[in-house]
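Working notes for the structure below.
Removed: one protein chain of the complex. Kept in place: all other protein chains.
Let's look at chain A:
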């Protein structure tokens, strides 16, 4: 609605002509100016400007819905009330049924922890027929780091749903529903995003996976303002994509080590206690999500995958529905699975920290046992 043409708004003829003559053609142009700027520019009085602006505003402003009608609508129109079950029972119940539709869900964690494994499992699930808990639709998998493995996808399928994947035609159909895009640069990624937007609704796409967002940006630019701005457009675009198509969007994010001057406090906190606490609040792990605070605001749900003293955990670090919980998990040939469905409640800095201790031990341990 923002680019609604002023000529389509039923303004008084005289005012409409003035707008046209001054080249203010869209609602966006008009509303970006203050009343006084408009008075100067259009050479009309304040009352006319005000009434024109309020007419434009009324038309451009989106209609309201009560929260009640929103809920009823979601439950009627959407499969499972707008949540996509991940098959990890504990996590699903914490998230009120699974990964929410229409918003961004982020997976963040150190390399090799299982982010891609989780993505593979989710794409597989989404392609399954609804009676197997799937979404019965296509999946677009944007594979930036070239880590998508169709062999692994089918292996997970065969182990978790042998009744489907043992039949060759069914396996072919399910795997045929996962479309992998491999953009090699940010501009290619931008292009494919725009293409996706057009074809999303026509082609029964039920899930979008981007693995990973961080690799795209870190490959292109140095840190700084420019990087923030490039990402801004993508954040907006992906969010609106998720919103209008009402599908779950999964995005992964890498980690990087915390640089020394990383901000973690407000100025009033620093003043009140002189740096004593500062060392305490530094997380002992020194790992933070690669994309900064601006990105973190944009995702609705953040799941942290981490390793702590030889055990992998998946944590609900940010969610509008779930309390911060941690679930131990492991990765087997049938994909990611929880060891326990009972979540451990987390407190304070634990919620957002990303541990990587003993991560190598897991791998080494496995190696030893294999020998």
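One rule holds in what follows: contacts are C-beta pairs under 8 Å (C-beta built on N, C-alpha and C of every residue); 3 or more make two chains touch, one makes a residue touch a chain; residues count from 1.
The rule is simple: contacts and distances are computed from a predicted model.
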Hidden chain of the complex, named as in its UniProt record, picked from "DNA repair protein RAD51 homolog 3", "DNA-directed RNA polymerase subunit", "Eukaryotic translation elongation factor 1 epsilon 1" or "Ribosomal RNA-processing protein 44": "DNA repair protein RAD51 homolog 3"
Chain not shown: contacting residue from A:5, A:21 or A:71: A:71
Absent-chain contact - pick from A:31, A:158, A:175 or A:331: A:31
Selected from A:235, A:250, A:307 or A:338 as touching the chain missing from the view: A:235
Chain A, residues in touch with the chain not shown (by the definition above): 1-3, 27-28, 31-32, 34-35, 39-40, 42-47, 53-54, 56-71, 74, 81, 96, 100, 102-103, 232-233, 235-236, 239-240, 242-243, 261-270, 272, 277, 280-281, 292-294, 296-300, 302, 317-321, 323, 347-352
